[in-house]
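Input: one structure, supplied below.
Complex shown without one protein chain; remaining protein chains in place.
When the chains are written out, they are named A and B in that same order, and each has its own residue count from 1.
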Amino acid sequence: MSRLSVLAGPGLNEGMEHLGEHRARLGELPRDGAGVIDVLERSGLRGRGGAGFPAGTKWRTVAGNARGNAVVLVNGAEGEPLSRKDRVLMETRPHLVLDGAALAADAVGAREVILYVGADHTRARDALQRALAERPADEWKRTTVVSAPVRYVSGEESAAVHFVNDGVALPTAVPPRPFERGVDGRPTLVQNVETLAHAALIARLGDGWFRDLGRGESGGTALLTVTGAVPHAGVVEVAQGSSVGDAVSAAGGLSSRSSAVLLGGYFGGWVTADEAWGLSVDTMELRSRGHALGCGVVAVLPEHRCGVVETARIVAYLAGQSARQCGPCVFGLRAIAEAMGRIATGGAVGDDLDRIRRWSGELAGRGACRHPDGAAAFVASALRVFGDEMVLHARRGACSGGAAARAAVAA
Amino acid sequence: MNNQLLWYTTRGAGAVSLVLLSAVVALGLLARARVEGRGWPRFLTVALHRDLSLMSLVFLTLHIVTAVVDPYTHLGIGALVPFGSYYRTFWLGLGAVAVELMLALVVTSLLRHVIGARLWRGVHWLAYAAWPVAVLHGLGTGTDAFSRWLLGITVVCVASVLGAAAWRFLSPGDPLARERRAAAAAASAPTSMVPR
Partner (left out) sequence: MERQAVAVDRIRCDGRGACAELLPEMIRLDDWGYPIIDAGPIPDHLLPHARRAVKSCPVLALRLRAAAPAGVRQ
């Protein structure tokens, strides 16, 4: 990666890049007010929190709704357990994030910036606070740091706004959406930290530079958390349009054989390894093939682990992380988790598998937020990739690999 | 005008209003308790609750009008002002209070799609005040031979409402409500929130 990329530069993953080093590497941040929105739109930058919404469009919408009273909410909550990229970014390149926040505040006419981080992510929060202290006075005067409980749904847009307004990090029923009425009822731009970091580079180097950096339709680079059967698990930066195989190589290649990859984290889905290696790391490309980049997690299933057991564990986690505000999610997801648990341990009841199919089919779109949708898509991907294994588990309690399912799930 | 007729109409309409009002309160409680069974569709409890409350308004109007125009009671329109009449001031005043509370309930309910769920629900709690006040008004203003009947009717009404209330407050409650409370508690765990 060139020194002009997000993570590249001195001391990657070793420590915080202070303001002096940051300026030396990248130069001053040009302040163009609302002009940066045009550049962003041309660059095609999409949100990196998981939804992949075009950043320029979002900024323009908030700028249009605001009357000089907008709020910028920098979303670094990173609720996905497998993901590390936002934390690594905040810990090592906080000034890129703060640059992006300053650009956003100028562009939408915000006099208030909120840095929204997880309460347990102390290193990231400390780095942001230290970096904030190095910034000009007008920036740290209008910025507050807010820490939310680290739960899966805490990073959801409306949950973040809800927490800032009322102290409860649970999604709310929309409308109104944050870009109409958010913090204190004002138009609020909620943007992921990685997106803001990319915006900070685009403002300096132009939309053409960003587009050229990508290999396919999308421009720029992407931060991915590569984990599982790789020797150097961690956060890597690859050009958009690179393959998943390239990302795994950047983490040292495979440390064991693998049958499947979890792409996009718990909010994404399983892909067979053979198909995965060739997939392009590109939000829109993946979506058109029925996959999701989500928050950029690439988790390679090691051969000694059982996909059915892992799926059961993840669904149980997702059910437990439900905001528990909507009936279909609370009861439907819980029932799916219980049935999956029974299948994984060989205690399956009669038509558990059919019921899982029916329930997950009924789950999408029936909650106030997208949590049940993500869970349903995840379960559907598991049914596709591990369908045969599930039938074996349901009958015998063990998979073709002979793994001791009961012990693994009990662990 | 035959005074006896007016007087009996007042008393009769009042009694019917009490019965209807008690049914309305009981149905409201049962709706909250999610009572349902075979042959009793879910929408019926709430629909009956609503229809009977409108019907009770009709009988209430009859009760109030005949009482006001009755020359024996010397009530003017001032009777509708709580405790503003000269005739059995306190007990009549209770009746006026009950009517005003009921009007608030009915008007907010008719307009609930406009005023929103939170305001509507807040005002609806006044039902727990309106009904006992109405019952007391009925007991306090009865002095004639009719009163044994009224006492009997009142006892039945009170028993029904108390029975429905027991059902409502002793039933396990909405499973989702419990989940929501637990989740909200977990999601607002102590944090280092910097005051803004």
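Keep this in mind: a residue touches a chain if its C-beta (ideal position, glycine included) is under 8 Å from a C-beta of that chain, and two chains touch if they have at least 3 such contacts.
Computed from a prediction, not measured in an experiment: that's the story for all the values here.
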### Task
With the full complex in mind, choose from B:Val68, B:Val106, B:Val158 or B:Leu176 the residue touching the hidden chain.
B:Leu176
## Note on the structure
Checked against the full complex, the residue among A:Asn75, A:Thr195, A:Thr221 or A:Gln325 that touches the missing chain is A:Gln325
### Message
Which candidate, A:Leu19, A:Ala51, A:Ala335 or A:Val391, sits in contact with the chain we can't see?
### Response
A:Ala335
## Note on the structure
Residues of chain A touching the missing chain are 172-173, 325-328, 331-332, 335, 359, 362, 364-368
### Message
In the complete complex, the non-displayed chain touches which residues of chain B?
### Response
31, 34, 41-43, 46-47, 112-113, 116-117, 120, 174, 176-177
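The working rule: only the chains that are shown with their structure count from here on.
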### Task
Please compute the C-alpha centroid of chain A, do the same for chain B, then give the distance between them in whole Å.
52
### Query
Can you name the residues of chain B that touch chain A in the complex?
175-176, 179-180, 182-184, 186-189, 191-194, 196
### Task
Would you tell me which residues of chain A are touching chain B in their complex?
112, 119, 144-149, 151, 154, 159, 163, 167-170, 322-325, 327, 330-331
